[in-house]
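As you look at this complex, bear in mind that one protein chain is not there, while each of the others sits in place.
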Amino acid sequence: MSVIQTLGEQIADKAKRSSSRPIPLPVMAGILWIALIVLVAVLADWIAPYHYTALDLPNRLSGPFQPQHWLGTDELGRDVLSRLIYSVRISVVVALGATLISAVLGTTLGFMAAHFRGAVEHFILVLVDFQAAMPFLILSLSVLAFFGSSLPLFIALMGFYGWERYARVARGLAISASAQGYAGAVRQLGATPRRIYLRHILPNVFSTLIVLMTLTFPEIILMESSLSFLGLGVQPPMTSLGNMVGYGRDYMKIAPWIMFAPAALIVMTTLSVSLLGDWLRDRLDKGLQ
Amino acid sequence: MLRYLLIRVLRAFITISLVVTFAFIVLRMSGDPAVSIMGDDASAAAMEAFRREWGLDQSIWMQYFLYIAAICHGDFGQSMRGGGSALELVLSRVPATVMLTLPALLLKVAIGIPAGIYAALHRDRTIDQGVMVAAVAGYTIPSFVLGLVLVQIFAIWVPMLPTGGTGSLPHLILPVVTLGVGGAAILARFVRSAMLEVLGQPYIRTASAKGIPWAVVVRGHALPNAAIPTVTIIGFMVGNLIAGSVVTESVFSWPGVGNLLVVSVAARDLAVVQCILLFVAVTMVLSNLVVDFLYGVLDPRLSSGNSTAGN
Partner (left out) sequence: MTPAILELQGISRSYATRQGLLGRKLRFRAVDEVSLSLEAGQTLALVGESGSGKSTTGRVALGLEPADHGAVRFRGTDLSQIDTASWRKLRIEMQMIFQDPLSALDRRLTILEQVREPLDIHDIGPAKEREAVASAMLASVGLHASNATKRPGQLSGGQRQRAVLARALVVQPALLVCDEPVSALDVSIQAQVVNLLTDLQASMKLSLLFISHDLKVVRQISQRVAVMYLGRIVEVGDTQAVLSNPAHPYSRALVSAVPVPGRPVGERLILDGEPPNPVARPSGCAFHPRCPFTRPDCRRFTPELTPLGDGRTVACHVVTPGKVRS
């Protein structure tokens, strides 16, 4: 119950505080980078010089810093910069979709566990423990082995990453809300469960969920990159950042730029989101003290 | 204490059962298990034998029990690619993985813990910030990127070390470093926050106010108390060894269990995949149990055998 109180305090005071406390430089840089990435993902069709499958065989494996191909070309003459831009879009879309699926799935299950208690709650908690105990990489590799790597399936699979974290948080906050607090009071007023959860509990849980999402998002990008790197994630002709690194690896000796450009992008992006998430969590923690 | 352990064993058992059930369900859902495990071009007779052995013509519950029985016998099916028992194949790769992950674990501990302690003791000073930035970089950089960068630098531009494969000590260096860096970073951060939390406790201030030299306070009070959660996370890392090595083994073509998993997934060699899945589950669960046991021994609040304090 005190968590909700202080969370609420934090939210209520945010308007007062946010203007007075400056954002540290690295976090600011991270935010700008993320904004850039989002922009690139959205505007891919307009800013990419070529389509990501456009071939330019005479110029294959040519180095970066040329006017025609700023980041060089790969083994099929495809423009690395364009492929990078489209990869950003695909990786971001996959990670965003997966994060949303995971958040909705986890929060819903968490609320259900808190609302129904009893056997339903036990079952969901068992699932939570299971998901938390097993390494996601191994589980997803197993599923991919059995079902193959089509994109919708892959996004759905990624959507299971981290749901247990949302479930635990949602359940905990919902339980403390219903027991003594405002949710119990509103139920007593005669509100339907739907109203209680949607109008009261969810908005109060929201800020924690957002923080969780910013923390999980880079992890999903990493997971997708790793799987694509191994050749088991996003499949050609679609291109993703991990994908590019994986296929670019074969040409490491003669054309390292094919591999480095996407690798650098992955690092910058996950670093930025991590910094942002850490900072958000720090601020939330300070509010809880 | 005994009840505490009993509960943990029960949970471990439940986790393993869930993994087995998960494997069973996924196997059934993906099509005809006979085809999945034995491959398309297995002989009809072999398929029939398989079907009978796994009870595929019987009720789903019967199949479930037969599946469990088969697994308990170590029978996961034959590897489609190489023939031979899946379990044997997996076990043959374990030494290679151990040869990689154990030094990596030592590296994580040797770097991570001192770094974390040092950062905590010099909080908010340059050293601390430096360690924290390095740590963030360490665990944010995906292992395949780090591995490839290291290969690029130390094997291609400056051809000191081999690019992959196994066979000699130089072959070991890059993979171990790649594997160790991420874990060291995580450990450093964790140890730092554990230390900070302990250092913020009133009893530390009391000890220091009593006139005890700071070094003794740290060594005698702070470190042992921070050690308890640290042991947990190291235990977690041990359990996660195989999962963590999957990508690194692929980058360096290291013939371990992780590499085998990737190759088997790509080839849809499901017998091996489910074998590795369970193998990982068992190692995780066992290492968690060991950690729980150590926790019970180390944490006096648990080992004093208080039955009046409810769990």
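Think of it as A and B in the order they're written, each chain with its own count starting at 1.
FYI, contacts are C-beta pairs under 8 Å (C-beta built on N, C-alpha and C of every residue); 3 or more make two chains touch, one makes a residue touch a chain.
Here the structure is a predicted model, which is why all the values come from computation and not from measurement.
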item	value
Given B:Leu6, B:Ile25 or B:Ala46, the one touching the chain that is not displayed	B:Leu6
Touching residue (missing chain; options A:Ser87, A:Ser149, A:Asn204 or A:Thr269)	A:Asn204
Contacting the left-out chain in the complete assembly, out of A:Leu71, A:Leu109, A:Ala170 or A:Val186	A:Val186
Touch residues of subunit A, complete complex, unshown partner	1, 4-5, 8-9, 11-12, 180-182, 184-186, 188-193, 195, 200, 203-204
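In this text, only the chains that are shown with their structure count from here on.
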item	value
Averaged-CA centre spacing for the pair subunit B and subunit A, given as whole angstrom	23
Touching residues (chain side subunit A, partner subunit B) in the complex	26, 126, 129-130, 133-135, 137-139, 141-147, 218, 222, 225-226, 229-232, 242, 245, 249, 252-253, 256, 259-260, 263, 266-267, 270-271, 274-275, 278
Parts of subunit B lying in touch with subunit A, wherever the complex brings them together	11, 14-15, 18-19, 22-23, 26-27, 29-30, 36, 133, 136-137, 140-145, 148-149, 151-152, 156, 240, 242-244, 246-247, 250-251, 261-262, 264-266, 268-270, 273-274, 276-277, 280-281, 284-285, 288
